[in-house]
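Okay, here's the structure, questions in a sec.
What you see is the complex with one protein chain gone and the rest in place.
And now, chain A:
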Amino acid sequence: MLTIGKLAQAGDISVDALRYYEREGLIAPAAKTDSGYRLYEEDAVRRVRFIQHAQACGFTLTEIRELLHLRQSDRACCNDVRQRAIEKKLQLATKIRAMQVMSAALDRLIAECADGTQSVDDCPILAALEQVDDDMERAS
């Protein structure tokens, strides 16, 4: 059995993060000592690594909880997991596209402000941002 400190060390994660995972229902101690310290099974290290890898792929903690349930479900198959991975990829691609649009909008604003020595009152970027607000007010 591992104490929370040992588990944190083995999983290369902070104790606070482990407590957060526990509050979110992602990990649970197998037992507690007489003094109330949490004790985890050796398998908890694998579970913590699973959570970290899934987070690195963009899965939220709620989605990771579902993945962990799938892993333990007799009725689930690899395609159920694959479907979630494909949907996550779609969500990431959508975010990337939205960010590309934002980046292009910034490119246009930066190009409009060729002379960076003008006073703030004459700043074309600020003027353009105000213009967007005016457009939105007209639209609302």
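To be clear about the criterion, a residue touches a chain if its C-beta (ideal position, glycine included) is under 8 Å from a C-beta of that chain, and two chains touch if they have at least 3 such contacts; residues count from 1.
What we mean here is this: contacts and distances are computed from a predicted model.
*Asks:* According to UniProt, what is the chain that's been left out of this complex called? Choose from "Ferrous iron transport protein A", "CbtB-domain containing protein", "Thioredoxin domain-containing protein" or "ABC transporter ATP-binding protein".
*Replies:* Protein name of the absent chain (UniProt record): "Thioredoxin domain-containing protein".
*Asks:* Among A:Glu42, A:Glu87, A:Glu112 or A:Glu130, which residue is in touch with the absent chain?
*Replies:* Of these options, the touching residue for the absent chain is A:Glu87.
*Asks:* List every residue of chain A that touches the chain not included in the displayed model.
*Replies:* Residues 79, 82-83, 86-87, 89-91, 93-94, 97 of chain A touch the chain absent from view.
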